[in-house]
Structures are given as C-alpha cells and as structure tokens.
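Supplied in structure tokens, the structure appears directly below.
Only a single protein chain was left out; the remaining protein chains are all shown in position.
Up next is chain A:
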Amino acid sequence: MTTFRTGWRIIAAHKLYMTFYVVWLCVMMVMMSFSVVSGSVRGDDETVFTTAKASVAVINRDTSDSGRALSESLRRYFAASDTVIELDDQPVVLQNAVATDHVDLIAIVPKGYAAEFGRACRQGGAVPKLNTVTSYSSSLGTMAQMEIDAFLDNVRISAASAVSGDGGGKTDDDGGMVAAAAGQVAKDKRNAVESGSWDVRVMGGDASDDAASEATGFAFTIKIICYAAFVAITVLVSVATASFSEANRRRRLAVCATPQFGIGLQQVLVCVTFSAAVWALYMLVSVGLMAFCGADLDAIPLGGYAMAAASAFAVILVAACFGYLLSAAGLSEIAVNGAANVMGLIIMFTSGMAFSPSIMPRSLIVIGKLLPGWWYCVSVDNALGVGTAQRVDAAAWAQCVGLVMLFGAAFVCLGLALRRIRMSEKG
C-alpha cells in the first residue's frame, strides 16, 4: 500500500490547497446556506403562510398637519404587513437606499398632497398621485405599490362618503378629512391583521409536506456541495494523479516490481478515499448547519438523507474523475486551477443552484443539462421532494444519479484516451 500512502502524503503536502479549497469553500458554503436554512426552519406558527414582506420607506414632504397624519397612517398601514424602514429625506441617503436594495419601495408624499387629495374627493376630480421609487426587487416593490393603491382607494372612498350624506357634511378642511379617513383605513387593517383574518392558513398535505420546509433548506446546502467539489476535489485529485504521471516518475514506476494494475488501483483508492473524506466533511457540515439553525432533523426521513448523501457522493466522485481528466491532459497546476474554477462557476450558474430554474432562459438550461450539475440538483430535488420535484421519487432520483455517474465514466474514458495519446507521443 506504499502508493496509497504516498498519494495521501502528496495531498497532505498541499496544505494551502486543502486550506483554501476544502476548508474555505466549506466556510463559503455555510455562509451562503445559513440564511436559507435558518429561514426555512424559522416558523413562529407553521400553520400560517409567510408571504413575502417588502421593505418600504415613506418620505413625507407635505409639512401640513394633515400631510404628516396621512404619512403616519400610511406607515402604520405598511407596518401591519411589511417592514417599514426609516430614511432621512436626503438625496444621497435615498439614492443609497435604492442602489443597495435597502428598501423595495420608497413612497414620497408630495407637498400639499393631503389637501389636494381632499379637494379632489370633494369636487370629484382626479386625485393627485404619490411618487414611488422601486429598487431592484421590482416584484416586491410592485406588490407594495398595490398596497398603496389599496390604501388610497379606501381613503378616497371614505373621504368621498364623508363629503356626501349626513356623516361628515361638507368641510373646508379637506386635508383633515383625508387624514381622518387615512387613520381609519390604517386602523381597519391593523384590526384585520390582529384578528387573524389577514393570515393565510397552511392546510392539507401529509407528513412529507411538513418536511418540505426543512428539506428546502437542506437541499440548498447539499446542492452547493457540487460547486465546492468541482473546485476542491478536482484540483487536489488532479495534483495527486499528476504527481504519479510525471515522466521520470512514471518510467521508474513502470520498471518497479509492483504490478502496474496494483499501482493504478492504489491511485484510484487514494482518489476515492480522499473524495469520501471530503464528502463526510461536507455532509457533517450540512447536517450540523441544520441542527445549529434549530431545524427538526427528524422532519426529513432517513431515506431522504440517504438519497441526498448518495447524490453528493456521486457528484464528488465525478469531480474526482474530472480532476483525473485534467491531469491526463497534461495541464499545468495553474491551468488546472483555472479549469476547475471555471467549471465550478459554470455549473453553479447553469444547474439551478445560484438562480431558480424558473427564471433561467432556455439556452442556459440546455447548457446546464449538458453538465453533471443540473442532474445532480434534480436528483437532490427528487430525493427530498422539493424544487423541481413534486414529491420524493426514488426512481427519478436513481435515473439522475445514474446520469451523473455516466459523466464521471465519460471523464475517465476521455482521460485514459488522452493519457494514452500523450504517452505514445512522448515514447
């Protein structure tokens, strides 16, 4: 087992690669997954569906009493269902808030707005408009704009009814009438939220649905293993196998007493055991992160863990096969670093890991399907019944894992062919 021990010594000698590619990428994986995992397990009430909350800032430029009251009512209206951010009315502050996505929507109440709104309600004309600014998250900003429309619609109805009939009579204080109506609308919403009538209940389903939340967070963490593997495992395995393939060393090994088959087998064993060690580390970190975030580990069935772990091991082995391919191609260490990073990033962006497949263009999905990352992510979805899968599907999982392994087989075959060609050229 001298070759086996030597292989491990070669890997251990590359401490910097181990530190940066294995440990640091692991840390990156934890950082990227932490918010997703903690969000998937954070549930004050699992029977209530958490809708997306927009971050909204209300800037008041109507310095009248009614304007201030209207703005305050709008803030209270948003506070009942969204997050209200306080911002100073300074150009740099507002631009920074929008540019850094600190707020999804800024609602600006213009000067004299409340009085003009009231006048329009009384006279029946077109009501003035608030100015709104949306940030990058235009979907959340647009939903917040819908809430502004709902708020002002009800204020308009209330104000219009107040100027007719016996209720309020005609009033000269148009702004005050609007402010009163706005206060009432905000109060109505707060009452509705506190009474629970705003809540969207989560109903139906079976135990697998209860597990879906935890499984979503776990799946996200497991998927990132693919990126880490295609960088870390590829580089280290490539470095190890390249050491044995160096010309003079290869010639000495060719004439040594140990059978070539035995030497080759021990090199394969080095790659497999190293891959297994890294796989164990990543799985431990993934499950540990779940436990740290307070997830119910029993919510995911043992079969789900087993299938996800098997998928992860498969993709790590494929990354090792890719590393062998790069070393067989005779690439320098620097080129191997480059190729591994490029491959890792391309897989990350085309596999549905970094961006949801629902927003990926068809051309990128086609590229993704030509790489092992896509099938790996789909296998994890099928193992846990999340993402692209409707439910846990062992047959679909097995097909996807098989495809992933086929990529590995293709890399190995290509590597063997390239090595043969290079050896025959060099003699």
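The criterion applied here is as follows: a residue touches a chain if its C-beta (ideal position, glycine included) is under 8 Å from a C-beta of that chain, and two chains touch if they have at least 3 such contacts; residues count from 1.
Simple rule for what comes next: contacts and distances are computed from a predicted model.
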Chain not displayed: protein name in its UniProt record ("Septum site-determining protein MinC", "Cytochrome c oxidase subunit 4", "Multidrug ABC transporter permease" or "Stage V sporulation protein AC"): "Multidrug ABC transporter permease"
Per the touch definition above, residue among A:M348, A:V378 or A:V401 touching the missing chain: A:M348
Among A:M32, A:L371, A:A398 or A:L418, residue touching the chain not depicted: A:M32
Contacting the left-out chain in the complete assembly, out of A:D62, A:E116 or A:E147: A:E147
Residue in contact with the excluded chain [from A:T63, A:S197, A:N248 or A:S424]: A:S197
Residues of chain A in contact with the chain not shown: 16-17, 20-21, 24-25, 28, 31-32, 35-36, 38-40, 42, 49-53, 81, 91-92, 94-96, 98-102, 106-108, 121, 124, 127, 129-140, 143, 145-150, 152-154, 156-158, 160-162, 164-168, 184-185, 188-189, 192, 197-198, 200-206, 208-210, 212-213, 215-217, 220, 231, 332-335, 337-338, 341-342, 345-346, 348-350, 353-356, 358-361, 363-364, 386-387, 390-391
